[in-house]
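What you see is the complex with one protein chain gone and the rest in place.
Up next, chain A:
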Amino acid sequence: MILHQVLLYLVHTFLAIRTWLASLYHGLKKPLAFKHRKRNVHRIKSDSKELSKLPIHVGLVVVEDDFRYGELASLVVWCAAMGISYISLYDSQGILKRNNTSLWQEIMKQQQELLGEDSNKYSIELVKGNRTATQLTGQKYSVEVRLLSSEDGRTDLLHAAQRWCQDVEAKRKKVGDLEPTGLEGLLQATKGAPDVDLVLKFGTVDSLLGFLPWQIRLTEILSLPTHHSIDYQTFLLALQSFGNIEQRFGK
């Protein structure tokens, strides 16, 4: 038994070292990448055109404990520049939600820096739950950003279920009237947004930790080791991988 335990310990140690070496290697490969954070918006747009497929709704799921608002803001602004209209940032405990002001300031700052003179063409808005219609005055590109936590996942589904039960109790609805899309109409967290096509998960935990269970039915899940010092090249590579995925939809 002791032999077995020791062997397992050695295997795990080996795997941990291998992962650490891999991240070291990736870190060395792009020493100045962080400095090249400022990308030209026109370059991003042309990269976007070359993608075979662009996601409509991207989920940036952070499963790490240490949040870097600068880097998260970069990811949001790159997505916007690419033409992605819906962006959901998620952490299961709601830390991003609680610090939304700091995050928002970073996003506004980077919108100016990265998008330059085109900045006014973009309306990047923070949308909370029940979305109220906003006036888009002359903005060409509208981007909705949502900050989500686990209460927007299972809890939101439960509230939808409760609402349905209340409707049935009050005889506003009948049992048997709820089709799969019916429940969707009762969800609040992503009201008005389409399902998530792509999740970029940042961190070494291999789980979505409660991210929007209903909306991830057909979502492609791509994992990245971390969002710390994330560079545009890595982001672009992930989107290119997404572009190459073929879905058969059950057929």
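Here, contacts are C-beta pairs under 8 Å (C-beta built on N, C-alpha and C of every residue); 3 or more make two chains touch, one makes a residue touch a chain; residues count from 1.
Here is the rule we go by: contacts and distances are computed from a predicted model.
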Omitted chain (choose from "Mitotic spindle assembly checkpoint protein MAD1", "Alkyl transferase", "AP complex subunit sigma" or "Probable tRNA methyltransferase 9B") - UniProt protein name: "Alkyl transferase"
Which one touches the absent chain: A:Ile56, A:Ile95 or A:Val205? A:Val205
Residues of chain A in contact with the chain not shown: 1, 4-5, 7-8, 11-12, 15-16, 63, 92-93, 150, 153-155, 157-158, 160-162, 164-166, 168-169, 173, 175-176, 178-180, 182-183, 205-211, 213-214, 216-222, 245, 247, 249-251
